[in-house]
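With one protein chain removed, the remaining protein chains of the complex are shown where they sit.
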Amino acid sequence: MSMEKQFEDFRIQLEEAGNLRERIRAVVMEIESTTRLMYASFLLVHQSRPLSEVLEKHKTQVDTLKELYRRLAEILCACPGDYYRYHNDWRSETQTVVSLLAFMHWLETGSLLMHTEAQEKLGLNEEFALDIEDYLIGLCFLSNEMPRYVVNQVLAGNYDCPRKALKFLTDLHAAFRMLNLRNDFLRKKFDSLKYDLKRVEEVYYDMKIRHLADEDSTGDNGNQGQS
Amino acid sequence: MSMEKQFEDFRIQLEEAGNLRERIRAVVMEIESTTRLMYASFLLVHQSRPLSEVLEKHKTQVDTLKELYRRLAEILCACPGDYYRYHNDWRSETQTVVSLLAFMHWLETGSLLMHTEAQEKLGLNEEFALDIEDYLIGLCFLSNEMPRYVVNQVLAGNYDCPRKALKFLTDLHAAFRMLNLRNDFLRKKFDSLKYDLKRVEEVYYDMKIRHLADEDSTGDNGNQGQS
Amino acid sequence: MSMEKQFEDFRIQLEEAGNLRERIRAVVMEIESTTRLMYASFLLVHQSRPLSEVLEKHKTQVDTLKELYRRLAEILCACPGDYYRYHNDWRSETQTVVSLLAFMHWLETGSLLMHTEAQEKLGLNEEFALDIEDYLIGLCFLSNEMPRYVVNQVLAGNYDCPRKALKFLTDLHAAFRMLNLRNDFLRKKFDSLKYDLKRVEEVYYDMKIRHLADEDSTGDNGNQGQS
Amino acid sequence: MSMEKQFEDFRIQLEEAGNLRERIRAVVMEIESTTRLMYASFLLVHQSRPLSEVLEKHKTQVDTLKELYRRLAEILCACPGDYYRYHNDWRSETQTVVSLLAFMHWLETGSLLMHTEAQEKLGLNEEFALDIEDYLIGLCFLSNEMPRYVVNQVLAGNYDCPRKALKFLTDLHAAFRMLNLRNDFLRKKFDSLKYDLKRVEEVYYDMKIRHLADEDSTGDNGNQGQS
Amino acid sequence: MSMEKQFEDFRIQLEEAGNLRERIRAVVMEIESTTRLMYASFLLVHQSRPLSEVLEKHKTQVDTLKELYRRLAEILCACPGDYYRYHNDWRSETQTVVSLLAFMHWLETGSLLMHTEAQEKLGLNEEFALDIEDYLIGLCFLSNEMPRYVVNQVLAGNYDCPRKALKFLTDLHAAFRMLNLRNDFLRKKFDSLKYDLKRVEEVYYDMKIRHLADEDSTGDNGNQGQS
Amino acid sequence: MSMEKQFEDFRIQLEEAGNLRERIRAVVMEIESTTRLMYASFLLVHQSRPLSEVLEKHKTQVDTLKELYRRLAEILCACPGDYYRYHNDWRSETQTVVSLLAFMHWLETGSLLMHTEAQEKLGLNEEFALDIEDYLIGLCFLSNEMPRYVVNQVLAGNYDCPRKALKFLTDLHAAFRMLNLRNDFLRKKFDSLKYDLKRVEEVYYDMKIRHLADEDSTGDNGNQGQS
Amino acid sequence: NISKRPRTMCTESYMKDAFSKYADYLNDLNEKRERIVKASRDITMNSKKVIFQVHRISSDNKEEVLKKAEADLEAVKDQYISRLVKELQGTDFWKLRRAYSPGVQEYVEAATFCKFCRTGALLNLEEINATLLPLSDPSMEPLQINVLDYLLGVADLTGELMRLAIGRISDGELEFAEKICRFSRDIYRELTLLVPLMEDSTDMKTKMDTMLQSVVKIENACFSVHVRGSEYNLLGSSDPSSFLLGVPNLES
Partner (left out) sequence: NISKRPRTMCTESYMKDAFSKYADYLNDLNEKRERIVKASRDITMNSKKVIFQVHRISSDNKEEVLKKAEADLEAVKDQYISRLVKELQGTDFWKLRRAYSPGVQEYVEAATFCKFCRTGALLNLEEINATLLPLSDPSMEPLQINVLDYLLGVADLTGELMRLAIGRISDGELEFAEKICRFSRDIYRELTLLVPLMEDSTDMKTKMDTMLQSVVKIENACFSVHVRGSEYNLLGSSDPSSFLLGVPNLES
C-alpha cells in the first residue's frame, strides 16, 4: 500500500471518529448546560431556602440528565471498546453531576450516595458504567462545598449542622484513606478534601468552645431535612 | 590509552551509574509507599483514637522503614563518595519520615525526637547518616500538623493539649531561631512554623479566656497518652 | 542531649557548611576569572597570532588553575563524601576549563586530550576526580569553536588546517557515537557537534575544489604551529 | 580620545560602580543581619518578657543601625545622583527596619512613629532620605504583627492591650485611607492591614463581652510597659 | 506634626511623583516614535541607496531627538536626584538611539562613535548624562546589523566592505573584552557580538577564497561613502 | 426591573449571540478545512511539481472558498454593526487564505496581490470587507514560505529564483516600512518578514559569490511560470 | 507562459500607492485607538477614586460621603465618558472594544457600587445606558455599554463589596454586612448561569474565582461576628445593643 493510500485511509478513519465525537459533544453540551442550571439552584441552599423547594427542582433536573445519559450511551454502544477513547469528553461534566447528586442525597438522607445509587439515578449500568474515579472525584467536589454550607447554616441559625457535617466528612475522609491514591488528579482532590475537613473542624470548634453546638442531639442521625 | 578504549570505558561507567540510580529509585519508591501508609495511620490521632493503638501500628511500620534504609545504605556503601550525588532521589521522602517519627515521639514522650534518636530508629549511622537539613525540614512538617491536632483534641474534650503543644512549639521555634538560616527552602519552611505557632497560640487563647485551660497541670510533663 | 545543645551543634555545623561553601565559591570565582582570561588569550588563535606565544601564556595559566584546583581539592578532602554535595558549584566552570585545555592540547599535539591527561594537567586524581560528564561536555564546547577556527586559519593562509580539524572532529564524533547517551543536555550538545563537523567539512571542500588543501601532508602529526 | 583609552576608562568606571555596589551590599548585609537580631529580640514581646528589657536591647541595636545607615549614606553621598540607582539593594531591608522601629515606638509611646522621627532614629536627612513608600510598607508590616501581639498579651493577662492596639490600628487605617494608592504592592499590603484590624477587633470584643477590657483607662497614654 | 497632616503630605507627594512620571513617559513615547522613523530610514543602507541621501535625513532626525532629550533633561533637572529613579522609563529607547547614531557615524567616518560624541549629538552633558551601560548596549545592537550589512554590500558589488567591517568589529570586540562584564544583560549582548563577528568573518572568508577581497586598499581609511 | 429579570434578559441575548456564533463557526470550520487542503496542495511547489498543475487545483479551491465567504457574509449582514464582535472567529483562517492567494498570485504573475484583488477573488466587498490588518498579516505569512521556496527551487535547478524572490521581498519590505506599526501582532509578523528577507539575501548571496545567479535576465520580470 | 502582466506593474510604485492607503488607514485607526485608550485610562483612574471615596463611608457620614461620590461619578461621565462618545460609532463599538473596555468596566463598578450603597439594589445596564444618552449627538448612534462589559464590571463589584463588608462589621453595622452578604451571593449565583454563555470568558472565569473568594470572605466575617454575638447572649449580658458598638466608641 502506498504512503498516500495509507494516509487517505487514516483520514477517513479519523473523520469518522471526529463525527462520533461531534455527536458526543452535542449531548455533553446539554449535560453541561443542565448541570449549570442544577448548580445555580443548588446555590440556593447557601441562601437557606427551604430544602423541599430545592429538592423538588433537583428531581426534575435529574430526569433531564437521565435522558441525556441514555442518549450518550446509545451513541457509544455502537463501538463498545471505545468508551475510554472519548471518556475525556464527558468526564469533567459527569464529576460535577456526581457532586450535585451526592450533595442533594446527603441533604435528604444524611448519608453518602453510593456508586450504584449514582448509576441508578442516571440510568447507567454495567455496559455503560459510571467510572469509579469520576465518582470519587465527584465526592471530593462535594466536600468543597461543605465549609461554605456549614458557615451559612450557622448564619441561618442551624447550629447543629457543623457537627453533622463534620461527622459525615470525617467518615468520608476515613473511607478515602482506604484508597491507595497515585500522585494524580484524584490525589490532589483528596488533599483538598483534607482542607475542607480542617475548615469544618474549625467551624465546629468555634461553635463548641462557645457552647453553641448542640451536644445532645446524638441520637438523631438525620439532617436538615428533619428540622 | 586510545580514544576508542576511553569511550568504551565511559560507555560502561555511564551505564553502571544508570543502573545504580534505578536500584536506588526502586527502594525509594518502597519507602514512599510505606510513609504513605504511616501517614494514613497517623491521621487517626486527629480522630482521637486511643494513642496506644496508633503507636503500636507505627512501631511495625518503623521496622519496615529500617529494613528499607538498610537496603539503601547497602547500595550506596558500594560507592562511598556518591551519597550526595543521588541525595535528591530520596530526600523528600526522608523528610516525611522524620516528621512522622517526630510527631509520634512527641505524642509518646512529650519531647522532641533528637537527630541521633531519629538515626537510631532508622538504623542509620555516621557512614550513612541522616542529613541535618532533612531532619530540620522534617521538624517543620511536624509543626504543620499541630494546629489541626490541637483543634481536634479540644473537640475531643482534651482542653489541656493546646497549652502543651504551645509550650513544645515555642521551644522548637526558639531552637530554630538559633540557626542562621540562609534564604532557602529551610528558611521558607521555618516561616510556616511561625504560622503554626500563631494558630496554636490562638487556640490556647480561646481556652484561656473561657477558663477551659488547665493551668495547674504544670508538673505533668507527659502527654495525652498518659492522661 | 538537650534540645538546645543539639540546635547549638546544628548552628555550628550549618555555619561550617556555609563557610565551606563560601570557601569553595571563592576558589570557583578565581577559577572562573582565570578561565575568562584564558578564553581571552585563546581568542587570539582566531586572530592568527603565533601559536607559540599563545601556548606559552596558556601554560602559565594552567599552572594557576592547577593551584586553584589543588585548593579546591584541599577544601573538599576535609569532608570526603561531599564532592557531589557541592559539585554544582564548580561544574560549569570545569567544563569550560576542559574545553580550553583540550583545544590547546589539540593545537599543540593534534590529538585528543584524554580524561586522565586532563586530570593530570589539573593535578586531579582518583580522590578528587574530573567528573566524566563534565569532561564530555567540555569536549562538545571545544568542537563549537572549531568552525570559527578553521575559517580564520584559512583567512590567515593556513590552508591545511581544515583537513586536520576535519580528521579530528570525525574521530571525536565516532567516539561519541559509541555512547548510549540518555542525558538530555549531553545529547543536545552532541547534536551541535554534528553541525560543527558539517561546517568544517564545507570549509575543507572549499579548499579541496580549489586545490588549496595539501593532501600530501599526512606524515605531519604536528599542527599549525609548526608550519 | 582613542577607542582603547575610552574602554580603559569604562573599565575603571564599571569596576568602580561594581565596587560601590559591593560596598553597599556589604553594609546592607550587616543591616539585614542586625534586623534579623532585632526581630528575634522583638519576638520576645510575644513571650511577654518585660518591656523595659526588650526596649533596652532595642535601643542598642538602633544605634548599630544608625551607624550602618551612616556608612551607607557616606558611600552614596560620594555619588549624589545614584540614590535610586541602588535603591533596590536596600529597600526591602529598610522596610523591615521601619516596621521594627515603629512597633517599638508604639510600645513605648502608644503613638505612630512619624516619617521624620524614623529618619531621625536612623540618622537620615533630606540628603539621604527615607523613601516614603518604604516607610508606608514598613507600617503595613507592623500591623501584621498586631493580631499575634494582642493574643499573646491577653494570654499574659494584659487585658487592656486589645483596646489600645485597636485604637492605634483604627487611626492608622483612617490615615491610609486618605491616600489614593495606585501602587499595587502597597495597596495589597493595605488590604492586609484591614484584616489585621478585624482580628484585633475580635479580640477586643472577646475582652469586652467578658468585661475584661478596662474601659476607664483612657487617661493613660502609655502602654503595657507601664502597667 | 499630626498623623493626618503627615498622610495629607504623602498624598500630595505621591500624586506629584505620578504626574512627573506621566510627563516623562510622554517625551519617551516621542523619542520612541522618532527612533522608529530613524530605523526605517536606516534600513535603506541595506538597499545600497546612496549614503549621502541616507545621512542627510539622519541629521534632521538627530535634531528632533536632541530637542526631545532637552525636554527630558528639563523635566528631570527639577528633581536632581531622581535620574535613576525613572531611568528604566527611557533606557531601552536610548540604547536604540545610540545604536543608530553609532552605525551612521561608522558609515560616515569608518570609526567608532565615542561616548562623548554621542552625548554631544544628543545635547547631553555631565548633569544629564548618557549612562555608560546604555551606550555599550547600543554598540552591541549596532554590531547586530553588521552581518546583514556586509552581505548586502557584497550583493551590491562592494567586495571590500567585509574586510572593513571585520576590522571594525574585531577592534570593537577587543575593546569590549577589556571590560570585566558581570553576568548580566550587557554580558549577554556581548555574547551576541561574538556571533556577529563570526558571521562577518565567514563573509570575508567567502570573498577571500574567491579572490574577491581587495587586499591592497589598506591606505584607504574612509568608508563606502567615499568609494 | 429586578435583578433576576435583567439577568434573564441577558441570558436570552447571550444565547442568541451564541447561536449566531455557532453558525459562523460551522462556516469557518469549512473554510479552515478548505485552506488545509489548499495548503497541502501548495506544499507541492516545494517538491517542484509543474506550476500549472498546482495552479489549476488552486483555482477550484478558491471557488469553494468564495462560496463559503458568501455564506459567512449572509449570516453577518443580518447584524451589520457586529462584524467586529465575531471577527476573531474567522480572522486567523482568513489570514491564511490571504497568504495562499498571494503566494499563488506571485507565482503566476510575479507581482503582489492587492487588497482589492484579494477581495474580488473571495467575492467580498465594501459591506463585508477584508480587514486590512488581516490582509497585511496574510502577506507576512506569505513571506515566511519564501526562504524554503528559494532553497528548493535552487535544488530543482532554478538558479534564477532567488534573485526574483529577493527583489519581490525587498519591495514588499519597503512597502511595509511605510506603515506605522504599533507594538502588536502585525509588528511581530513584520519582524519575521525581516528574517525571511535576510535569509533570502543569504541564499542569493551564496549563489552570487559562486557566479551561479543569472545576472542577465533582468529584462524578464515574469516568474517560474515561464521557465 | 501562464501570464504576461504588463511590466510596469512590477515596479515598486504600484505597491507604494496601495501601501500609502493602508498606511493612512492604520494611522487613523491607531490615533483613534490611542485617544480611546487614553480616555479609558482616565475613566479608570477617576472611577477608582469614586470607589475609594465610597470606602470612606462610616455609620455617621453616609449621606455626605455618598453625595460626594455621586457627584464625582457624574463628573466622570460628563468629562471622560463623553470623550468616548465622540470617538465611537458604528463598527467601532466592537472593533475598538478592547481599547475602552477596562475603563467602562471600572465605571460600571463605580456606578453600581454607589447605587448599592444608596439603595441596596443593583443598578441595571438599561439605567446606566439611559444616563449616557444625553451625551450623544441625537443624529448618531448613541454609545451603549454592552452586556459583556457590564457583566465584567459587576463581577469586580464583589471585591469592593467584600472590602465594604469588612469595614461595616468593624463599624458595628451588622445588618448592612448581612445585606451585602446576601447581595453578593445573588450576584455570584446569577453570573454562574451567564458566564458560559459569554464570549472570551477566560477573563470572566478568573473573575468568578476571585468573586467566590470574596463571597466566602464576607460569609466568614459574618459568621465570626455572629458566633461572637451568640456567645455574648449566652453570657447573659443585659444589654445586647451594647455589643459591637463600633470603633467610634473607643474614643469616648
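In this document, chain identifiers A, B, C, D, E, F and G correspond to the written order of the chains, with residue numbering beginning at 1 in each.
The rule we apply is simple: a residue touches a chain if its C-beta (ideal position, glycine included) is under 8 Å from a C-beta of that chain, and two chains touch if they have at least 3 such contacts.
These numbers were taken from a predicted model, which means no experiment stands behind them.
Summary of contacts with the chain left out: across C:52, C:92, C:116 or C:180, the touching residue is C:180. Here one chain is not drawn; of A:73, A:97 or A:136, the residue touching it is A:136. In the complete assembly, the contact with the undisplayed chain comes from F:206, out of F:9, F:30 or F:206.
Among A:17, A:37, A:75 or A:155, the one in contact with the hidden chain is A:17. Residue positions on chain F in contact with the hidden chain: 32-33, 36-37, 39-40, 43-44, 46-47, 147-148, 151-152, 154-155, 203, 206-207, 210-212, in rising order. Touching the omitted chain from chain C are residues 163, 166-167, 170, 177, 180, 191, 194-195, 197-198, 201-202, 205-206, 209-210, 218.
Where chain A meets the missing chain, the touching residues are 1, 3-4, 6-7, 10-11, 13-15, 17-18, 21, 51-52, 55, 80-85, 87, 108-112, 114-115, 132-133, 136, 171-172, 174-176, 178-182, 221-222, 225-226.
Convention: only the chains that are shown with their structure count from here on.
If you average the CA atoms of chain B and of chain F, the two centres end up 62 Å from each other. The distance from the centre of chain D to the centre of chain E, with each centre set as the mean of the Cα atoms, comes to 43 Å.
Touching of two or more other chains is recorded for residues 180, 206, 210 of chain D. Residue positions of chain G touching 2 or more other chains, listed in rising order: 186, 193, 224, 228, 231.
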